[in-house]
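Moving on, here comes chain A:
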Amino acid sequence: MILRLDGLGRRYGDLAALDDVALQLEPGERRALIGPNGAGKTTLLNLVAGALRPSAGRIRFNDRDVTRTSPARRARLGIGRTHQHPAIWPTLSALDNVLVAARRPWGRLRPGARDHLAAVGLADQATTRAGSLSHGQRRQLELAMALAGGPRLLLLDEPAAGLSPPEVELLASLLAALPGDVAVLLVEHHLDLVYGFADRVTVLHSGRHVHTGTVAETRRSPEVAAAYAGVKP
Partner candidate 1 sequence: KDDPKSDSAGAASTLKIGFLGSLSGTYQAVGTDLRNGFQLYLKMHDNKLGGHPIDLKIGDEGDGAPTAVPAATKLIKEEGVVAMTGIVGGGSVAAVAPLLADAKIPLIGSNGRPELKDLSGVWTTSFMSSDPGSSIAQYIKDKVNGPVFAIGPDYQGGYDEVGGFTTEFAKIGGQLANPSGKTLWTPFPATTNFLPYFSQIKSSGAKAVYTFYAGKAAIDFVKQYKQSDVKDLPLYGAFITEGSVLQAEGDAAKDVFTVCNYSPDLDNEENRKFVAAWRQAYPDATPTTYAMASYDAAAVLDRAIGAAGANPTPQSINEQVGKLGQISSPRGQWQFGKNHAPIQKWYLRQVRNDGRALANVLVQDLATVGA
Partner candidate 2 sequence: MNLRWLLYPATAALLALLTSFAWTLNDYANQMLTRILIVGLLAVSVALLTGVAGLPTLGQTAPYLVGAYTTATLVHDEVHLGILHLLTAAAAGAVFALITAPLVVYARGVVVLMITLALGELTSTVAAQWKSVTHGTDGMLALADVTPLPGMAELGDDQSKYLYTLAVVAVLVAALLLALRSPAGALLRATRDDPRRMRASGHPVAGYLTAAYVVAGALAGVAGALLVTTQSYVSPGDGGFDVAALILLAVVIGGATSMVGAIAGAALVVATRDWLASAGHAPLLLGILFIACVYLLPNGLLGDRAFAGALFRRRPRRADVPAPREPADETIGAAR
């Protein structure tokens, strides 16, 4: 098991943004995490990546308790991520962004880094300052950066937001081509993308886990329909 969450919770004052969530991910698994706005999806990714402290529960990564491990250490252990709002280094070139993200800035990985850029369709932007890339290109760059870190687990937060249809298609094919041993946890509102990609789907609502199942099960699930219709669980 690559990731195991037990009783994970995060409170903000008296609001439980995430409440007693359990989740298990196998190596190489493709999992989607969906739910209405404010369900706690980003919060869950932040807890797994270490950007937030949980107020309850345990996080195990690769059979190792990382609940109190620093985000940098978790990244080195193999947790890579992208952000809901692309986080890149605007003053560095696209290539340097990838090299720094790979923690190999001394250039040994230069060819590899170019491959990562090529994979997301940014091959000819290698020397462009990341700050002058368009919104969509930044998303693609951040994905290349996350991949370059050599993750065992990849956390993606709404990678399709703000992309035009052809770009969503490109993203879909890129996700499909990810190495088979990388587990992926994908947060997305773009359900076509989700259903085309995921092995299994987990649904959150108001901080609670309401459903986990295959794509087909999820499409049929009454809980999921209720959650999206705004009914309290």
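The candidates came about this way: all candidates are chains of the complex that A comes from, given by their letters.
By our rule, contacts are C-beta pairs under 8 Å (C-beta built on N, C-alpha and C of every residue); 3 or more make two chains touch, one makes a residue touch a chain; residues count from 1.
Since the structure is predicted, the reported quantities are computational estimates derived from the model, not experimental observations.
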In-complex contact of chain A, chosen from 1 or 2: 2
Candidate 2 contact footprint on chain A (complex, rising order): 42, 46, 49-53, 68-76, 80-81, 83-85, 87-92, 96-97, 99-103, 105-107, 129, 131, 135, 138, 145, 149
